[in-house]
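Of the protein chains in this complex, all but one are displayed in their positions.
Per-chain residue numbering starts at 1, and chain names A and B are given in the order in which the chains are listed.
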Amino acid sequence: MRPAIHFASAALALAALWLGAVPAAIAADTPDPVADARAFQKFFTDKFPKVKLEDFVNGPYSMNQDMHRQWQDKEQFPPYDFSLEAGKEMFSKPFKNGKSYADCFPNQGIGIRQNYPYFDEKEGKVVTLELALNRCREANGEAPFSYVKDDMAALTAYMAFTSRGKPFDIKIPNDPRALEAYQNGKRYFYTRRGQLNFSCASCHVQNPGERIRAEVLAPAIGILNAMPIYRSEWGGMGTISRRFTTCNSQIRGVPLDPQADEYRDVEYYLSYVSNGLPISGPGARP
Amino acid sequence: MASTIRVRATSSGETTEVQALIQHPMDTGLVKDAKGELIPPHFIQQLTFEYEGKNVFVADWGPAVSKDPYVKFSFKGAKKGDDLKISWVDNKGTSDTTTAKIQ
Partner (left out) sequence: MLEFTVPLAAMLLIAGSASVFAAASEADFKSAYAEAEAANKEAGSLRNQWTTTSAALAAAKKAAESGDFDKAVASSREAEALAKASIFQATSEKEAWKAMEIR
């Protein structure tokens, strides 16, 4: 009678979804990112009055005193050191055709991480730093890097490092497509997905500072500021894409392509609402 | 080969605090790779900190220690400008050593 049990569990899941569904809320039809960002920051500073705004970039370490102490110790000899050094070397080494990353980016690629992702009006899409780096590689006859593995993480670790302390400065140009990308990102962030029915907000808005199994959850504000991160759970470095894809799998949702539109848009949204908070990457997490 | 050992030793008064970060995969031998084959064990078995010919800290490690291990400890009897020698040997017989000046 196995099929009956499976049906019952599926039916229960359906019932849970039905009960969880809420009648359409009154949402403004034209998004107002400025108001969103203000409300977003207020939500977290109200919830954690003892945490300074700029400290939210430390994720779980801003939520837990004991972890904060351990992390400060670790910052003297951070585990991302090796990747950072490798990234610096990679960044400075010219391509086979003699050009280098510096030729593809403003200010030679130094101290620019806080401007990414940006909305490319020619293309009509959000462009992330990782995407721009791979396009630079391909334009110069080099093979692209995987978006989730070590090489890309080492490069972005170095670029983030050159921007340390600079506040996020994400722009939404006066273009309805940019506003739409922003809104898509916002929608993605709050949408429940996967069999476990979580949205990004379920953990990072509703439960920052609480635990999910053994992990202390980070607040959504400033959550990308420390990227890329050396994550002890991974035993290595990972990019924003790595985190998005693994999170999807963890809630039993099939991950999308690492630079799928949805991911680019949610990165755009999350970065924008953290404008003003300092880049702290590369980072270390449990 | 670039050194796998980063070390910082600072002395204040009698005590010298030592921190070290060592680059090593510390494979347990229990993990499978993408093809489903076991990654063979590869981990540091002994880590030694030597001051003036004497061992001030010796660690006998096994596969339970995580990748890129970080060590912190203090010892007495050293002063600024002295040398501290760090070396490790792993289960494959590979080793690395470095000397740092106590600051």
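Everything below uses one rule, namely that contacts are C-beta pairs under 8 Å (C-beta built on N, C-alpha and C of every residue); 3 or more make two chains touch, one makes a residue touch a chain.
As the structure is a computational prediction, the values presented were derived from the model and not from experiment.
Of the chains on view, those touched by the hidden chain across the whole complex are A. The hidden chain makes contact, of the residues A:Gly111, A:Gly194 or A:Pro286, with A:Gly194.
Contact with the chain not shown here comes from a single listed residue; of A:Pro78, A:Gly209 or A:Gly253, that residue is A:Gly253. Considering the whole complex, the residue from A:Lys74, A:Lys186 or A:Arg264 that touches the absent chain is A:Lys186.
Contact between subunit A and the absent chain runs through residues 2-3, 6-7, 10-11, 13-14, 17-18, 20-25, 27, 36, 39-40, 43, 186-187, 190-195, 197, 199, 201-202, 205-206, 249, 252-254, 256, 262.
Convention: only the chains that are shown with their structure count from here on.
Note on chain placement: the centre of subunit A and the centre of subunit B lie 33 Å apart, centres being C-alpha means. Residues 73-74, 76-79, 81-82, 232, 235-236 of subunit A touch subunit B in their complex. Put simply, subunit B touches subunit A in their complex at residues 6, 8, 19-21, 23, 66-68, 70, 72.
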